[in-house]
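The complex appears here without one of its protein chains, the remainder shown in place.
Letters A and B mark the chains in the order given here, with residues in each chain numbered from 1 onward.
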Amino acid sequence: MIKPGKMLREVLTSFFQKPATVLYPYVKVLMPDRFRGKIRFLATLCIGCKLCMRDCPTNCITITKVGDKRFQAEFDLDQCIYCAQCVDSCPKKALESTADYELAQLQRNKLKMIYHAEPPPPQAAAPIE
Amino acid sequence: MAWSLFNLLIFPGFLFLFVFGLAMEFVDRKLYARLQNRIGPPWFQPFADFVKLAAKEDIIPEEADSVMFRLMPAFALASVVTAFFYIPLWSTQSLFSFNGDLIVVIYLLTIPTLTFFLAGWHSTSLFSMIGATRTLTQLFAYEVPLFMAILAPALLAGTWSLSEMTVFYDQHPAYAAFNIIGLIVSLIALQGKLERVPFDIPEAETEIVGGTFTEYSGRFLAMFRIAIDIEAVVGASLIAAVFLPFGLGLGAAWGFVFYLVKVLAVIALLALLRTVLARLRIEQMVIFCWRIVAPAALFQLLINLILSGVLRP
Partner (left out) sequence: MANFKIPIGPQHPALKEPESFTITLNGETIIEMDMRLGYNHRGIEKACEERSYIQAMYLVERVCGICSHSHSTCFIQAVEEIAGLAIPARAQYIRTIIAELERIHSHLLWLGVAGHEIGFDTLLMYSWRDREVVMDTLAALTGNRVNYGINTIGGVRRDISKEHLAGLLKTMDILEERTKYYIEVASEEITLIQRLSGVGFISHEDTVMLGAVGPTARASGVDRDIRRDDPYLAYKDIEFQVITDTHNDVYGRTLVRVGELMQCYSMIRQLVAKIPEGPVTVKAPRKIPAGEAFSRYEAPRGEDVHYVKANGTDKAERVKIRAPTLANLQSVARMMENNRLADVPIIIAAIDPCFSCTDRMIRINDTAGRRKETISWQALRTHSLEWYRKQGVDFKDLNAKMRQRMKA
C-alpha cells in the first residue's frame, strides 16, 4: 500500500536500539588479521635482493646496505599505498603487514620510517681479534 | 519599568528564549539522530555552533544591498521574540494581551519568512534568489491553512484573544478534542514555516546550496539560526496554547512542567515527521497544501462554526 511514513516503525524501533555509531577515538576499532596496515621490516631476515623496491608501485621503499649482510630499510609512509605488494614479493618474508592504521602525523618528517639494521653480532667480530 | 525590562530581556524574554531555543534544537537534533540509529550531538552542540558562527568573519557580497543584508536577521529575531509575549504559556494569562492578539501573533510569525525572502533577494546570488522565490511560493501554500486551523478554535471560543481562548478551553477541556484536525494541519504548516524536511525546499542543500542563506556567514547567519530556533519554540508554544490547553490552572510550577512537556511533544512530532519523509518538490508541496491541507483546515472551520452554534447559543 502506498502511504507516507513507511519507515515509521523502523525509526521508532531504532530509537530504542543501541546506536550504530562507533565512538572511534575512544573505542578502538580492531582491524581483521588480514588487514594491510603499516609495514614492518625484520632486518635480520633481509638478504638485500631489493625485489620489494622493484615492485613497489610508489617507490616508497629504500633498502640500503650498511654492512656485511646487514640492511637498513626506509619507508615513506606518506607515499605508501598499503598494497602490501612488497610483503608478497619478499622471498624471505622480511616484510609483514601489521594492523596499525593510525598513521596520521602532524609533522611530515615523522612519516619517514627507518628500520635500522641489527648491530653486528659479536661472533662476526670475533675472527678479526 | 525594571520588571518589564526583566521580562523583555531575561524571562520569559530574550535570554530564556535563547537558551530554550538552543535546548530544543538539541532535542530535535538528538532525536533525529537517535531515530536514524546514530548517537547525535552532545547537549552543548547548538550553543557551540552559535558561538563558532558568531566568532566568524561576516562577509557581505559586494553586489548585495548592505543595509537590507544586515537588517534582516535582526528583524527576524525581533519579531519571533515579540510574538512570544502574547502567548499564554503556563497559566491562562500571557504577559501582554489584548483582544485580537491571536492575529498579531500569526502575523509576527510570518515576518521571519518574509525576512528570509528579502534577505535572499537582496543577496543577489543566483542560489539565494531561487531560494527566496521558493520561500515565498511556499509561504502562500502553508500560510492559509495555518490561519484557518488556528482561527477555528478561536471561533469556538468566541474570542480573538489567546488568553481568553485558553480560559475558555481550560473551563471546557473536552472541547479541545474537536480541534484535532486543526492540530494536525498546524503541525504540518509549522513544519513548512520552519523549512524542514519534507518542506525544506527553500534551502534544499543538494539543489540550491544554502538557499536563501547561501551568502550569509558569521554573526548574521548566527542570528538567523537562532531566530529559526526561537521560531520553532514559539510555534510549538502557540500550538500548545491553542490546541493543548491542559494543566493551566495548577499553579506556576506544574504549569511550567506541563508547558515543557507540550513543547517537547510538538518538537518530537516535528522531528519524527522530518525523519520519515523525503523532501517534496515545490509544486508537489503547493499541490499538497492546497488539495489536502487547506480543505482539511476548511473542514475544521466548518465543524467549529456548527459547534459554536450548537454549544454556545
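The definition used in the following text is that contacts are C-beta pairs under 8 Å (C-beta built on N, C-alpha and C of every residue); 3 or more make two chains touch, one makes a residue touch a chain.
The model shown is predicted, which means the values in this text are computed figures rather than measured ones.
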item: Touch with the omitted chain, as defined above, among B:17, B:35, B:87 or B:226; value: B:35
item: Residue, one of A:28, A:65, A:92 or A:108, that touches the chain absent here; value: A:108
item: Options A:47, A:66 or A:81, residue touching the unrepresented chain; value: A:81
item: Footprint left on chain A by the chain that the document does not show; value: 1-7, 10-11, 20, 31-32, 34-36, 54-57, 81-85, 88, 97, 108-109
item: Those residues of chain B which, in the complete complex, touch the missing chain; value: 35-38, 126-127, 130, 197-198, 200-201, 204-209, 275-284
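One rule holds in what follows: only the chains that are shown with their structure count from here on.
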item: Centroid spacing, where centroids are CA-atom means, of chain A and chain B in whole angstrom; value: 54
item: Touch list for chain B against partner chain A, complex; value: 31, 33-40, 272, 275-277
item: Of all residues in chain A, those that touch chain B in their complex; value: 4-8, 11-12, 14-15, 17, 19-21, 23
